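There's a structure below that I have some questions on.
A single protein chain has been omitted; all remaining protein chains appear in their positions.
Right, subunit A next:
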Amino acid sequence: MAATDGGANQLEFSLDVPFPSSREAEIALRSLSPDREPRKGGIRKQLTVSGSKLSVKWSADEARILRVSVNSFLDHLSLVLETMEMFGPPVSQ
């Protein structure tokens, strides 16, 4: 299922993560979005929040590249969730 022509035949993957509140979804978004993908190319990732849900959409040239990025993201997400569990809830603004 590897597409190597980069344009029309991109692999796509999406993930939706529910949070207890939109505030917490935003916190996760802002923690997870700043760092760039380590790979130079072949993968694009977009994070958005809608209501209390964090959505992530990937598009990649190859399955291998996609797997690495998604795997990495899930590790990072779980760290953010664990941190929020241990040190949350967020203070009132």
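Assume a residue touches a chain if its C-beta (ideal position, glycine included) is under 8 Å from a C-beta of that chain, and two chains touch if they have at least 3 such contacts; residues count from 1.
Simple rule for what comes next: contacts and distances are computed from a predicted model.
Engineer: Identify the UniProt protein name of the omitted chain, choosing among "Translation initiation factor eIF2B subunit epsilon", "N(6)-L-threonylcarbamoyladenine synthase", "EF-hand domain-containing protein" or "Cyclin-like domain-containing protein".
Structural biologist: UniProt lists the chain that is not shown as "N(6)-L-threonylcarbamoyladenine synthase".
Engineer: Out of A:Gln10, A:Ser31 or A:Ser52, point to the residue that touches the absent chain in the complete complex.
Structural biologist: A:Ser31
Engineer: Which residues does subunit A use to touch the chain missing from this display?
Structural biologist: Residue positions of subunit A that touch the missing chain: 27-28, 30-36, 38, 75-76, 79-80, 82-84, 86-91, 93.
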